[in-house]
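My structure is below; once you've seen it, I'll send some questions.
Of the protein chains in this complex, one is absent; all others appear in place.
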Amino acid sequence: MSSRFRNSAAAAVALLALLGACDRESRNSRGQPLGETVPTGASPDTIYPGNSQPPPLSAQAAAYQNNAYAISQGQQLFTQMNCVGCHSHGGGGMGPPLMDPKWRYGGRIDQIAASIAEGRPNGMPAWRTKLTSEQIWQLAAYVRSLSGQVPKDAVSARADTLSNTPPQTQQTPEPVLPAGSAQQ
Amino acid sequence: MPGKDYASTRFSALNQITPANVGKLQVALTFSTGTTEGFEAPPLVVNNTMYVVTPWPNNVFALDLTKPGAPAKWVYKPNPAAAAKGEACCGPVNRGAFYDNGRLFVNLLDGHTVAVDANSGKEIWRTQVADIQKGETITMAPLVADGKVLVGNSGGEMGVRGRLTALDEGSGKIVWVANTNGPDKDVLIGPNFHPFYKKDQGHDLGVSSWPPDYWKIGGGSVWGWISYDPQTKTIYYGTSNPGPWNAPQRPGDNKWTASVFARDIDTGQAKWAYQTTPHDLFDHDDINEIILADLPYHGGRVPVMLRPDRNGFFYVQDRRTGQVLSANPYGYVNAYKGVDLKTGQIIPNHALDPKEGRVTRGICPASPGAKDWNPSAFSPVTGLVYIPHINLCMDMAIQNANYIAGTPFVGADVKMYAGPGGNRGVLTAWDPINGRKVWEIKEDLPLWSPALATAGGLVFYGTMDGWFKAVDARTGKLLWQFKTGSGIIGQPISYRGPDDRQYIAVPSGVGGWAGAVVAAQLDPKDPTAALGFANAVKDLPTKTSPGGMVYVFALPQ
Partner (left out) sequence: MKPVRLTVSVMAAIPVSGCAGIQTALGGQAVQSSDFVSLFTIFMVVCTLMYFVIVGALMWAVLRRRRESEACTVETGKHEVSTPQSRVALIAWTSVIAVGLSALAVASFFTDRSLAAAARNPKLAITVTAHQWWWDVQYTPVDPSHIIRTANELHLPVGVPTEITLKSDDVIHSFWIPKLAGKQDVIPGRVTDAQILPRQIGQYRGQCAEFCGAEHANMALDVTVESMADFKKWAAAQLQPATAPTTPLAAAGFNYVTTRQCSVCHNITGTPANGQVGPDLTHFASRKTIAAGTLPLTTGNLYGWIADPQSQKPGSQMPTMQIAPQDLHAIVAYLETLK
């Protein structure tokens, strides 16, 4: 084999390997309207009596967690659905802050999605009949990104709105404290 | 009543405590409510009983002042819905109860008004006045007069339909409802309506000054103070900002938001109205206290109303007609150029108009205005109005707001910071006749507590880091201060105890819009949190913590 051929072959193999990183760019704008559901509040932060186990993170969570398209759509929905009016851009107001490590009802993506879908007793509205499950997952993915839990290559480098927090690519990740930590 | 009297003077005629002896003031009594949200309601003292109303869950305590330690005679727990906390823009606060004829009237956060027997603490009636599903709550203190209980809803940031409701004192049934926006018949504008200025005259202005149907979600809530003139049986009150904050979405004057109404208390029919800030751009509500007084003007005594407005101007108006006699700025104002007294029109500074998709910087006063809800006190002895207020400017960016009932209808990002001078709060002693400041005390933190003036020659107020201060009413010299456990945003009162001594009581518990960063543990990394206030007081968590106590002070025996 000539060296030139070997180099091109090596380059081709390297390029093919890079294709594996294209996963995060997948845009599934349709969702799965008939199969998609938001979990009804099963939380790893509660007691599971009788030696039972908390449920594992569902497959949908993996599809949405670090997906740039989902987070970006969630960012748009966050303003359009007036989440901004209560939670500001993560700092809170009428509602608790979403960018700090403390969570009342849990900071894992399925816990966040459950909070959005069902509402919560101290004033969080229930969105299950108003938003599709796909939209709720997208919002949960975005909310998760507000506390820096998402890798930097999936978040937006620029906010859609003005005059607020530094871009998410420059945020430091906050640890996720257990549910109920906001009351401590 | 929270205003001390129907004229809302917040002036106590007691004079045992004077500038000479106030330095010896000490704690006589303390009481912990068990609730640690923003504590705004003044304790009411009637028949040697002190009634304390807490923020949500709106518990009411009746403390027996005749016994040592003032133990509770009864505790009334109304159990309002917790979901109401998610609809209250600026803390789940309560601005006070009203005592009349053996009953206590309290508004609950979840939109109900209750009448409680003052002796036993039993609930007599409960009426729903506001609907939390539409974003409405109630935070204001009701006004009871002439057999009616007047209740206004909150929710100018939630796209509600603002209104004032009158309930029958005995039964709690709704007698009349005066909407803020909408056709004349809904606003209770009839043949007796005579606005003074041309700009306020016309038919169905509450519809024609809005895009179609926007008046239904246009705000104009009545969450502030009402004053009453028993001689003419007229109530005076103001309405909140229009919704959304994004003004280009609602072209037109947006009547009757940011306006003052004079209504007949029996029927609710409007006598006159004055729209202070047409097409409000900056959340400059008109709900501040309206102090009624008879002052010498133009050679005679004119029945006037004094009101330090959110937009930064101190309005003195003839309360018979609504004519503006003077409107001078009592804080730094660059958002408006002045008020034209001939037309009654405020003159906006269009260079600071917010524009969609852009940030407008350096707007003064900021959205809480030169002064927010916390009322001033008027001393007929010195003739001065003591205004505890703020000095904040803001950057504002607006965008299209979506209306979903029960969620905020705002469309604005705001960031606030200290105004010129660097002090965020100021207590101003204002001469209403000459329209000028006599003295002022600069404070580091914004002043969010009301003031109390006494005949003894003192003015009491509290700061957001918990200092309760007494200053000389004539000179403003600080004579006494005491550090309470939490920031003070509640109304201080003065009362005569069962032993005929003068006592001063103050609620201590930080919160409200200004204290949200502490009470709700907000994250100031986001400067737009709490509608921009988090940036203005991001040092507050180091200076105070949430609390909920009533402190009572007296001179030593």
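We just call them A and B in the order they show up, numbering each chain from 1.
The definition used in the following text is that a contact is a pair of C-beta atoms (placed from the backbone, for glycine too) under 8 Å apart; a residue touches a chain by one contact, two chains touch by 3 or more.
Just so it is clear, the structure is predicted and the values come from calculations on it, not from any experiment.
When the missing chain is restored to the complex, the residue among B:251, B:296, B:421 or B:498 that touches it is B:251.
From the options B:266, B:294, B:356 or B:499, the residue with contact to the unseen chain in the full assembly is B:356.
The missing chain, though absent from the display, is touched by one residue of A:65, A:111 or A:135; that residue is A:135. For the chain missing from the display, the contacting residue among B:72, B:405 or B:438 is B:405, taking the whole complex into account.
Residues touching the missing chain, restricted to chain A, are 27, 29-31, 33-34, 76, 80-81, 129-132, 134-135, 160 (touch as defined at the top). Listed for chain B, the residues touching the missing chain in the whole complex are 207-213, 217, 249-252, 355-358, 399-405.
To be clear about the criterion, only the chains that are shown with their structure count from here on.
Chain centres here are Cα means. That of chain A falls 40 Å from that of chain B. Every residue of chain A that touches chain B in the complex is listed here, in rising order: 79-82, 84-86, 88-97, 99-100, 102, 121-125, 130, 161-165, 182. Across the complex, chain B meets chain A through its residues 82-89, 157, 358-359, 395, 397, 399, 401-402, 404, 406-410, 413, 415, 516, 520-531, 534.
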